[in-house]
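Shown here: the complex without one of its protein chains, the others still in place.
Entry: chain A
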Amino acid sequence: MNPVNYLYLASLLFAIGATGVLIRRNAIVVFMCIELMLNACNLALVAFSRMHGNLDGQIIAFFTMVVAAAEVVVGLAIIVSLFRSRHSASVDDASLMKL
């Protein structure tokens, strides 16, 4: 099997996640799609690590996971406070700054 297949899979998952961010309205689902994109990047990094024969790729994937965990905590807190003030988790409803 060609090692590039892992990269193809990662790019496919990344593209699916990006499409989800553009299509969906529910803020939670949009956030899940962002997580999917981060995971696709991690898969590519792990595959790179094996291609080059050193562990730097895995280290970067590890840092990505840590940053993703922090991001999820803050993002979900924002969604919860948005839901409290607007009674909706739709990204279309947060349009207070629109002219």
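Of note:
We adopt the following convention: contacts are C-beta pairs under 8 Å (C-beta built on N, C-alpha and C of every residue); 3 or more make two chains touch, one makes a residue touch a chain; residues count from 1.
Keep in mind that, in the parts below, contacts and distances are computed from a predicted model.
Here one chain is missing from view; checked against "Phytanoyl-CoA dioxygenase", "ABC transporter ATP-binding protein", "NADH-quinone oxidoreductase subunit J" or "Carboxypeptidase regulatory-like domain-containing protein", UniProt names that protein "NADH-quinone oxidoreductase subunit J".
Although one chain is hidden here, its contacts on chain A can still be listed: residues 1-9, 11-20, 22-26, 28-29, 31-33, 35-36, 39, 42-43, 46-47, 49-56, 58-59, 61-63, 65-74, 76-81, 83-84, 88-90, 92.
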